[in-house]
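Every protein chain except one is present and positioned as in the full complex.
The first chain written gets the first letter, and so on, giving A, B, C and D; residue counts start at 1 in each chain.
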Amino acid sequence: MSAQVLVFDILSVIAVLAALGVVLARNPVHSAVSLALTFVNLAAIYVILRAEFLAVVQIIVYTGAILVLVLFVIMLVHQEDLPEFHGGQPLQRVFGFLVGLALLGEVAAAILTRTAVGQIGPWTPQQVAAAGGNVQAVGQVLYSGYVLPIQATAIVLLVATIGALVLARPDAAILPGVIQRQVLTISLGHPRGDGDEEGYEIPMLPSGTTTKAEAGERELVMVKDGDEFTDQPAWGDRKR
Amino acid sequence: MSHLTPDHFLFLSAALFIIGMMGVLTRRNVLVIFMCIELMMNAVNVSFIGFAWEQNSMVGQAFALFVIAIAAAEAVVGLGIIMALARRRDTVDINAVRDLRE
Amino acid sequence: MADWLFLIPLVPLLAAVINYIFGRWWLKSLSSWIAILAVGFSFILSVVTFLDIRSGGGIITQHLYTWIPAGNFVVPVTLEVDQLVALMLLIVTGVSLLVHIYSVGYMHGDPGFYRFFAYLPFFVFCMLMLVLANNYLLLFVFWEGVGLCSYLLIGFWYRRRSAAQAAKKAFIVNRIGDLGFTLAIMLIFIHFGTLQYADIFSHIDTASGHTLTIIALLLFAGAVGKSAQIPLFVWLPDAMEGPTPVSALIHAATMVTAGVFMVARSYPIFEASASAMEIVAIVGATTAVVAATIGITQYDIKKVIAYSTVSQLGYMVFALGVGAWVPAIFHLFTHAFFKGLLFLGAGSVIHGMHDEQDMRGMGNLKKYMPVTYWTFLAGSLANAGLFPLAGFWSKDETIVSAWAEGHPFVAIAGLVAAFGTALYMLRVVYLTFHGTERFDPTKVHPHDPPWSMKAPLILLAIPSVIAGMLVGWPPDKGWIHDFLGPVFAQGKAPVEVATSTTVIFAIISTLVVLAGIGVAYFAYVGGRISPRQWAKRLGPAYQLSFDKWYFDDVYEKLIIHPLYLFSVFMWRVVDVEIIDGTVNGVATAVSYTSERWRRAQTGLVSNYALAIGLGTVIIIGAFLVFGSSLFP
Amino acid sequence: MDGIPILSFITYAPAVGAVIIFFWPGATPRAARWIALVSSLVSLALSIAMLLSFDTSLPSMQVSGKPQFSEIHSWLPAVGVSYRLGVDGISAVLIVLTTLLSVISIVASWDPIQKRVREYMIAMLLLETGMLGVFVSLDLFLFYIFWELMLIPMALLIGIWGSANRVYAAVKFFLYTLAGSLLMLVGIVATYQAYFNETGIHTLNVLELAKGHYSHEFQMWVFAAFFISFAIKVPMWPFHTWLPDAHVEAPTAGSVILAGVLLKMGGYGLLRFNLPLFPEAARSWQPYIVVLSVIAILYGAIVALVQPDLKKLIAYSSVSHMGFVTLGIFAFNAQGLEGAMIVMISHGLVTGALFLIVGMIYNRGHTRLISRFGGLATNMPIYASFFGFFMFASIGFPGLSGFAGEFLAILGALQVYRWAGVIALIIVILSAWYMMWMFQRVAWERAPGEPPDANDPVLRTPIPDLPEERLKPVMGGSGDEHFIDPRTFPDINWKEILMLTPLAILTLWIGVYPATFLDFVKPALQAILMPFGGSGF
Partner (left out) sequence: MALDFVQPDWILLVPELVLLGTAILVLAGDVFLPRRNHYLLSWLVMAGFSVSLVSNLLIDWGAGKTTFSGMFRADYFSLFINIIVLSAGIMSIMISTAYVQGNDEPGAMPLPEYLVLLVLSILGTMLVGAAGDLLMIFIGIEMGSLAVYVLTGFARDRSTSIEGALKYFLLGAFATAILIYGMAWIYGATGSTNLAEIATRLKPMMTGDSKIEPSLLLALLLLAVGLSFKIAAVPFHMWTPDAYQGAPTPVSGYMSVVPKVAGFAAMARILVEALGPLSETWLTLIAILAVITMIYGNVVAVAQRDVKRMLGYSSIGHTGYMLVALAAYNSTSAGDRSVGSLLFYLFAYGFMNIGAFGVVTWLQHRGHGVDLDDFAGLGSRSPLAAFAMTIFMLSLMGMPPLVGFYAKYYVILAAIQNNLTWLAVVLVVMSAVSAFFYLRVVAVMYFNEPIRQWQAQSTPLLGVGLGLMALGTVGFGLFSGSVLDLAQKWVQAFT
């Protein structure tokens, strides 16, 4: 059995190190890769913990789907070189670190003094084997006691789908008719971000060109910030 | 180091959970924060599966499965929001997003 | 008889109400006749009552209704007439009637004519109710009522600031005395369980001497206010801002004697407390002297007479203080006539001089207004106490009683004041009616008033001359003693005064009065004495007298101004800054806290997450360390 | 009158008027006024009918458990709440006072209110319903509802139709009273629970709750919770600072209602709830409350002495007068309680009238600064007569309503605490002082700027006016930008006479023959006194 422990420990250490990598890496892509490493390690640990089906799901869903999604997003959005551990809020970091340590201590105390162990269930390894393996056992449980949660989860996924559609679809795709009535804003002053830093200048149009021509049928308004101009009062926006 | 005890996976779970939490508390990149939350969820899954292993129960495994499913849903919505933000503000720095305060 | 007793006060009240409501637009000058008829009616009834009492000797009572029934605190409205009251009724209605008649001429043409003839009957009503009341609270009600009339009438010419001030001053100073009076009434109720005279006096021995002293002194405080004794006499001279008939009726003949009446009414309480009596005597004697000294130096004709009133009231009060109840009432009786006469005479002078009151602007008026002169002279001499005029008999009795009851200093004070009285009275006469005209006869044409004013003068001059002799002879045993005897029967019998003492004092006082007259004559007619030089020679003493012993200034500096500063302090500092400041401070504190706490909402997700994490850690830590019993 | 829910009719008649005005979109200001007047007149008529048929010979409801004109309907049985109305003598009299003053207030707002008349009348009528509800309800929950119901319309009256600093005053009034009453809410629930624990009965019926036996400590706390709420309404020193602001800023009618009825609710609450429910605590709190009362009596008068603003002066005088109410109540004897009752009624009539009187010249001169008036008795003799009459009534002049009350209250206190009575008596001087000084400057003397009488030997002014520049910040905008010469004011018209006359008659009546009125309250007061040994009856 000690081999099992050894493997578990090795996998755990790698998982923890990879997790630290997620937090410490400067580049989000590195973080994502570290996260993938963690996930894979955890999948292996699931196997040790007699959860083979979940190990597979872990690989497929997390590593295969979620992380890929994250990577796509990382590629899509413009990545800035954020000075993660420099500048910013040192106090916040110190406190974050301390809170983590304290919570670790508290959870450790709970783990070490733990006596409350739940009732031992019927799914001994023998029973699982009798059912035909972990997948079959999980299937039996899910399709007897967990019918409603499965349906509900389906609805949750539906919600997520609709939500993602609503949030990420371009305007034109949602309401083609409305767009023409909107005044669009093109922020020329700040190509990126809306920081207050000086240094950006509104580029002058080359001589001989007219804004009307450049903008086509749309009215062109020059502002420093996308929020600065809308055709409606800025609801709820803080006027400063 | 004779047997695999619950303490093993519990500490693993705790460590991952807390690393994830520290990441949420310290990082500025929205995407990284999001990944850290995923990490925390995974840590919880480790606990569930470990408890199931300890108690010869399938409940924990089932629960973990749902956690993964829900996490996926959350990922979709979360990334959607991040996309919308990035499109609108062209930033993923969480500290740059503070128009709403006080 | 008893059935229509209530008509005596009620009829003037009706006249007052009618005049006030309808006088301005409809009745106009007719209102005076309504008032005169009403008061005349009361006078007739009073005479009938008086005769009834004199013949029957019994006490007449009439219960009207129960005023306040609060638990065992029951105050009935019951009228009661005994000999004392009968006499007072006579004085009040009689003098009132004359003053009413006099006022028709005096107030002629005044825009507030109707108002005057509403206030005046109302005063009569209040005064009558005051004397008719059979319990202290009812007496107090009309005690305040006459105060109200006094206020309204002093402030009759309210457009003058001085009149308005004087009215207010009179009321407030009286209120100081009333404070004591009220307290006395409450204590009487607490100790005796009733407020009716008869019930209290019959149980007088149930209360301890200490209690009775306190009650007596508090009652006396009321009298001090109303009867203008030291230290509360300051309002009376100022009250001369009112029309002169008012001064005659209210501030000389009737209202100011209410205090004397009240103390006499309560004589069993006073007699039970020697120390209270002592204080009453001392206050009265002091007032008599102090007021007399002030009177010597004043130039306003009404002010002099006002101080004279204060002084004469002092006589009555010290007579009360020595237990000479009948002499006190006797002096009240005669004083009503001659002081009323003096004021009306002064009114004639002022009327004739076109509202000039300063004696330095008069002189030789004898030539222009003979009737006024002679009546005024009679009143002055009566006031001075010249034998055999009315004042002599009553004043002498008070002095003799004081001596006989063992208060020699009081008696001497009385004599000193008598000298002063003679001096200032004759000073007034000489300055006003003798000498040379100090006004411009081409512009001012002094003249005797019309008959409606002359008649009251004459009618009052008669009793001023003879009343003392009629009722006061023989001294200390006269008719008035017989008549009022039953009223004061409960007290200890007055000390028998030897005839020799009476005679000796009569001679002494006559000499004193003559001395006073002499000094006045030499100073203002004979020219042997120069008042101006004497004033310089006496220096501070003269100034003291001229400035009325600085009573007003002391009150102003020690009470009124500090109170004003205190009020401003209470308002600006305590109320606005401290109490309201605290209230507003709470609101400010909440807002401030709010502004501070909202900064916790930094807008940074990291901070928010940290709050969650920190909260989690703290909660878990706290529960792990302290267990679940953080608090019971 | 059995079977007719007359108390409900009285209470809701104004509310019906308000609803009609609210939902009738075509209601012109004129119609709104008439509807308001009619509905409040209906309420007045009904309340007088109720008073006339009130049986004074019956024992009080605290004794018999049967209130007169009782109405009981089940409402929220699960929490012991029922719709329970009923009156005893105390509330019956106060109801009539309320309906009378409401009618007068509506008449008083007839001409001066020209802005948003409909809303004004709605607020006025709702306010009346709230006030009446307070007096008729015997269920604590119901009572609390009506109690709070009054706040909003009153705050609106001050805040919308008030003068310059009105918003501050309205908000202050609202928050102050709300803060107090919220504690009372806790007290109500605590009492309910304590009674339930003792007997197992769910009830909020006051008469029922009074039978409970509560521990002394419990009584002390809950008494305090109730008391603070009522003390703020009274208002008792040092909880009074909302009053001057509210009075000064409120429109005339608002001031009348405020002084006439709202302040009475504090006293009424003490009589109805604090004393019967927590007699032991009342006894323990007595000395402290007596001290506060005495302070209030003197303090109000002293501060009133130097007020430059008419309404503020009367407001502070209210603090002083209402001190007699608490003083009398906490004497726990017949004289004290009857005195307190008389003072309440009298203060309602007299101070109400005084605010009307101030309002009348405010309408003419658009200022409340005393120094802007003078010599009004010359051109407004009728006005000055009423003014003088009510001034003397306010001073506590015997024969007018206030005297008997103040006298009895002090007499009651004197029997318990000698010093309290003696100190409180100083008021007889101070009240005369500030009132007469005001009267002198407003009605007597001369208008500002008018030359003085040639031979007026000008006396010293005992209390000089504050200098103008120091007045300005206090007065904010009392509207004296355009000074109107008081000599041009016309005398009061028949409408104004009509408003003041009933008040004057009642003031005189109560002063001369208080028995009519004491007969009503006597059984009730007797019952209230029973746990205190009923001394004096």
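Here is the rule we use: contacts are C-beta pairs under 8 Å (C-beta built on N, C-alpha and C of every residue); 3 or more make two chains touch, one makes a residue touch a chain.
Since we're looking at a predicted model, the values are computed, not measured.
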{"item": "Chains in view touching the one left out", "value": "A, B, C, D"}
{"item": "Touch criterion as defined above, residue of D:Leu76, D:Ile201 or D:Ile505 at the omitted chain", "value": "D:Leu76"}
{"item": "Candidates D:Thr28, D:Gln193, D:Ser215 or D:Thr516 - the one touching the absent chain", "value": "D:Gln193"}
{"item": "Residue ranges of chain D at the interface with the undisplayed chain", "value": "75-79, 116, 119, 141, 144-145, 148-149, 151-152, 155-156, 159-160, 166-167, 170-171, 174-175, 178-179, 182-183, 185-186, 189-190, 192-193"}
{"item": "Touching residues on chain A - with respect to the absent chain", "value": "106-107, 109-111, 113-121, 127, 130-131, 137, 140, 143-149, 152-153, 155-156, 158-160, 162-163, 165-167, 171, 174-175, 177-179, 181-182, 226-227, 230-238"}
{"item": "In chain B, positions touching the absent partner", "value": "6, 13, 17, 20-21, 24, 30, 33-34, 37, 40-41, 43-44, 47-48, 51, 54-55, 57, 59-60, 62-63, 66-67, 70, 73-74, 77-78, 80-82, 84-85, 88-89, 94, 97-101"}
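One rule holds in what follows: only the chains that are shown with their structure count from here on.
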{"item": "Between chain D and chain B, distance of the C-alpha-averaged centres to the nearest whole Å", "value": "65"}
{"item": "Where chain D touches two or more other chains at once, by residue number", "value": "none"}
{"item": "Touching two or more other chains - residues of chain C", "value": "604, 606, 610, 613"}
{"item": "Residue ranges of chain C in contact with chain B within the complex", "value": "598-599, 601-606, 609-610, 613"}
{"item": "In the complex with chain D, residue positions of chain C that touch it", "value": "20, 24, 65-73, 137, 140-142, 144-145, 148, 151-152, 155, 158-162, 164-169, 171-172, 175-176, 178-179, 182-183, 186-187, 189-190, 238, 355, 556, 560, 563-564, 566-568, 570-571, 575, 579-580, 583, 587"}
{"item": "Chain C partner contacts - residues on chain B that touch it in the complex", "value": "21, 24-28, 33, 94-95, 97-102"}
